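Every protein chain of the complex appears in place save one, which is left out.
For subunit A:
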Amino acid sequence: MNIIGIAACTAGIAHTYIAKEKLITAAKNAGHNIHIETQGTIGVQDEIPDELIKSADIVILAIDVKVSGRERFADKKIIEVPTEIAIKSPNKLIKKIEEAISQ
């Protein structure tokens, strides 16, 4: 499965980057491809390349604030959760994504 997504937290200093790391580890352990963009105080990092948006099966938004560029996912299935969920139970979240895709 090809997963793309964005992580962004309230202060944009720490939770964003922890959420990203947790999601990547959990997705890879479950055998998926994943690319997570971060939107924090330092701006956008690891912006999702267009070709990955095209090939994505699902978009995960682990966000506590409004993010920019949401229109890029107009025709995609989106799962939105707070960063807390991505940090606390990343494996469960990936399972939920798998279920959403198979439906």
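In this text, contacts are C-beta pairs under 8 Å (C-beta built on N, C-alpha and C of every residue); 3 or more make two chains touch, one makes a residue touch a chain; residues count from 1.
Note that in this section contacts and distances are computed from a predicted model.
The UniProt record for the undisplayed chain lists the protein name "PTS fructose transporter subunit IIA", from the options "PTS fructose transporter subunit IIA", "Phosphocarrier protein", "M67 family metallopeptidase" or "NADH-quinone oxidoreductase subunit NuoB". The hidden chain makes contact, of the residues A:Ala19, A:Leu61 or A:Val81, with A:Ala19. Contacts to the hidden chain, counted on subunit A, fall at residues 10-11, 13-22, 25, 38, 40-43, 45, 64, 84, 87-88.
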